[in-house]
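Every protein chain but one is kept in place in this view of the complex.
Entry: chain A
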Amino acid sequence: MTFALQSNEPKTSERHARLAQTWADAPGIWGFLTTVDHKRIAARYILTTVVLLFAAGMLALHMRLQLSFPELKVLGPQGYNEAFSLHGSTMLFLVSVPVMEAMGIWLVPLMLGQRALAFPRLAAFSFWLYVGGVMTLWVSHALDITPDLGWFEYPPLSGSAYSPGHRADIWAQMITFTEVAALAASVNMVATILKMRPPGMTLARMPLFLWAMLVASLMTIFAMPAVMLVTSMLISDRLVSTVFFAPTQGGDILLFQHLFWFFGHPEVYMIFIPAVGFITAIVETFSRRTIVGHTAMVLSVVAIGVLAFGLWVHHMFAVGLPKLGNSFFTAASLAIALPAGIQVFCWIATIWSGRPQFYTPFLWVIGFIITFVMGGLSGVMTASAPLDLQLTDTYFVVAHFHYVLVGGAIFPLLGAFCYWYPKATGRMMSERWGWASFLLIVGGFNLGFFPMHILGLMGMPRRVYTYDPSLGWSTLNMVATLGSAIAVLGGLIFVANAFLSLWRGAPAGPDPWGGSTLEWAASSPPPQHNFDYTPVVNSIAPLWSEDPLRMLDGVGVSRREVLVSSLAEAHPEYRQKSAQPSIWPLLAAIAVSIMFIGSIFTPWAVVWGSLPIAGALTAWFWPQRPRSKTGPLRVRV
């Protein structure tokens, strides 16, 4: 690759100052509301998920307290139903999926050496709409209209006959909010990763984290419409008497389950695949070598993304589908163990052949591998249709999905948090408290959830608010509660460590861990425009292979610009103007929220509610250019 040599541009420090000015937000509250800076947006997203993780964790403790002894009255049956519904829905829709997207929003431009996402305002819109979803669920909880049918709400139970009132509507609309937010974030992610790679970062030289975000975003694009469709159909059945799910009137009850799990199964992998990206980044840095079998890793991530769509029916083994169907889906569920196995192998081989350093981010990798392998084993057991018939709706399943979700997503996330914290804040977290929180969380979690496998085999059903002492489940339940409490204590220490390190942490410098990818070439925390120059890349680990790092100038200094490059080869194509801050994403999100909430009560909200949305979108996209001097509507002076 050759580039014109041209250096009549301002020199380093002056250039930096001018870029900072070009990309600055307005000061104060107005800047807060109008910012389109991907780092600020991501930080809000992540902080909100942490608050919700805490709230949903408290609900979990409340439930565990109720179950610690037989026949307790801490929570009644209705309270317990509300608690697990709110806990499960929050954890999946408001914590796990959004937090992975938020990590992408923060990290993808930095890893690409770019100054912004492809569509900065869309990212802001995504966040504000997500806030709408959070408020829908939790304000309703404060008003005592908590959804109480679990994290998936099957009809006929969720139909208007069995669920009068608005609890089920709240759940359905909360999903619509978060799904639109997730879709907006995913389109942004795909366009950014495909079209904004720095010169030299061909697809073959793309770090695995970017592959993971790309695949997870594409999965979102293909899976989320299913759940939006199905929850809209549910609301329509409840509100305007359509009969999609009413078998006596020619509807079909299983249609709900098919559409729901067409999304619900891939969702687990939308959470897990970004985690694969975190783990790989951490393994590479702390083993001080690039991943063994990069191509195999990429292929396995893609394979999981594709296979995940063949698996939804395994959530429905118990509903009685044709025999051949069950065998097919059993085989497909087992097939996904192969790419997952390849990944575990590649990580272990990398650690084995490298020089591992046991800092906290790396500890989480170890916690993850052990826990995830166990979750995978119990998953293989439930993937077989005959065994699933015995175990479905028991605590075995509760144990399994917590091992997969907590071990497979939350542990990698905590590792990622420790790993990139210095980049985001410029400070190091305490290693000592990092060890403490790691041991408490991983130990407490295993102590709390391993006994649930046994409880399940002993026949304890899930979603029961209490049990009889004569069943012999008391001791194990006590252990499970103790373990959960220890894990939550560890979580509090983790958060306290992150919080206090903002002031007390040692200064981190740009590259405290000696990382290999481009984000470590920015300063910590990165300035609003991320990079003064555009990096050029010649390998998958540019910070290890290039010294000094080659840079290009020429991308706008006094106007917001980003570089757009070709799809496969990342050849620079043109300089794209990047959006200014704007209040309209927020106002558009408010307009959409009003429409969504209104449509719980009347179908006309969809009609009238779309007018303010149209207005907000028009203002958002209205280009700022001079008035026309020709034509019937020209400017007249």
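Heads up, the rule we're going with is that a contact is a pair of C-beta atoms (placed from the backbone, for glycine too) under 8 Å apart; a residue touches a chain by one contact, two chains touch by 3 or more; residues count from 1.
As a convention for this text, contacts and distances are computed from a predicted model.
Think of the chain that is not pictured: of "Branched-chain amino acid ABC transporter permease", "Cytochrome c oxidase subunit 3", "Osmoprotectant transport system ATP-binding protein" or "Succinate dehydrogenase / fumarate reductase iron-sulfur subunit", UniProt labels it "Cytochrome c oxidase subunit 3".
In the complete complex, the hidden chain is touched by one of A:I29, A:A142 or A:L633, namely A:L633.
Touching the missing chain, out of A:A226, A:L455 or A:V479, is residue A:A226. The residue touching the chain not shown here, chosen from A:A191, A:M458, A:M478 or A:A605, is A:A191. From the options A:L112, A:V536, A:A570 or A:L587, the residue with contact to the chain not on display is A:V536. For chain A, the residues touching the absent chain in the complete assembly are 2-7, 9, 118-119, 122, 183, 186-188, 190-191, 194-196, 221-222, 224-226, 228-229, 233, 236, 240-244, 246, 249-252, 255, 258-259, 262, 507-512, 514, 520-521, 523, 533-536, 543, 547-555, 561, 563-564, 566, 572-577, 614, 618, 622-623, 625-635.
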